[in-house]
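Omission of a single protein chain aside, the complex is shown with its protein chains in their original locations.
Order of writing sets the chain letters: A and B. Residues in each chain are counted from 1.
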Amino acid sequence: MIWLVASALLFSIGAYGALTRRTAILMFLSIELMLNAAALSLVSFSKLTGSLEAQVVVLFIIAIAAAEVAVGLGLIVAIFRRRETTGVDELRQLRG
Amino acid sequence: MSIGFWEVLALLVLVGTGLAVVRLQNAVHAALALIANFLVVAGVYVALEARFVAMIQIIVYAGAIVVLFLFVIMLLSAANANVGQDLLPRLPWVAALGALGLAGVLIYAVTRFQPPANAPALGGGLPQALGPLLYDPEKWLYALLVVGFLLLVATVAAVVLIEPERIIAATSHPAHPRQDQKPSPSTGQQKDERAVVKP
């Protein structure tokens, strides 16, 4: 049960980081923290309910996180090449 | 499950490294804090009878992913967290409030979870237990294949994202040059090479 609380705390901290960080890399880092928190909660539930399925899902989470990081960091590098910055507040093409 | 000394210590370390990840001003330090966090999580996984997942956590997350982060941080010389303009200077307060609210809601939610009285043993979460699940066509086999394919696509995508011009030049046919392609020295050079090779 305590690990569920820990996962909740980590998730919130990650969210805080995602909001406050101003460079894309650190924002991404915070998001990884949130993802990890989610995985932790799944493993806790696996233990509490005695089901291995949740652990399998965690494996998938890790695999997909690897893919995500590859693409995400690729994007960051591509943006950096074009703009010479990793600051997310500099990117405002989406302004309505 | 009782709450002993190690549990409390692990909890404190988790929260502490987590805060370090989101507060440290040097990105390299933040990434190292994340590795520490992941290692503790891996330890927790072992305690939670998920040993295979714990190993993967260390190898992939702590070993590969965060190292990739570190690599990119150094490549782009982006260690400083305070770059560029700050459009939303008051956001940290809002973020703190939001995070607290989120934490409250989530903790409230998980404390209301009632685990079944006699949960079956997990067998230590060893590969012997997980393998049959992963490779069972009626369970996760196809998902596993799809994820494998996804990883391949993501790898190719990362390459294409970083060097698009070179990819386009390499794939376009010399007899049908692309209309949108700007004549660049590299493509010109490539064409010359082909012309040399052809006869």
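Points worth noting:
What we mean here is this: contacts are C-beta pairs under 8 Å (C-beta built on N, C-alpha and C of every residue); 3 or more make two chains touch, one makes a residue touch a chain.
Please note the rule applied: contacts and distances are computed from a predicted model.
Missing chain, UniProt protein name, picked from "Phosphonate C-P lyase system protein PhnK", "NADH-quinone oxidoreductase subunit 12", "Sarcosine oxidase subunit alpha" or "STAS domain-containing protein": "NADH-quinone oxidoreductase subunit 12". Considering the whole complex, the residue from B:Val21, B:Leu34 or B:Leu106 that touches the absent chain is B:Leu106. Within the full complex, the residue among B:Ile59, B:Leu88, B:Val156 or B:Ala170 touching the omitted chain is B:Leu88. Mapped onto chain A, contacts with the missing chain fall at residues 15, 18-19, 22, 27, 88-89, 91-96. One chain of the complex is left out; on chain B, the residues touching it are 87-88, 91, 94-95, 98-99, 101-102, 105-106, 108-109, 112.
One rule holds in what follows: only the chains that are shown with their structure count from here on.
Chain B has its Cα centroid 7 Å from the Cα centroid of chain A.
Within the complex formed with chain A, the chain B residues making contact are 1, 3, 7, 10-11, 14-15, 18-19, 21-23, 27, 30-31, 34, 37-38, 41, 44-45, 48-50, 52-53, 56-57, 60-61, 64-66, 68-69, 72-73, 75-76, 78, 80-88, 91-92, 94-96, 98-100, 102-103, 106-107, 109-111, 113, 115-116, 119-123, 125, 129-130, 133-134, 139-140, 143-144, 147, 150-151, 153-155, 157-159, 161-162, 164. Interface of chain A with chain B (complex): residues 1-17, 19-23, 25-26, 28-30, 32-33, 36, 39-41, 43-50, 52-53, 55-56, 58-60, 62-71, 73-78, 80-81, 85-87, 89-90, 92.
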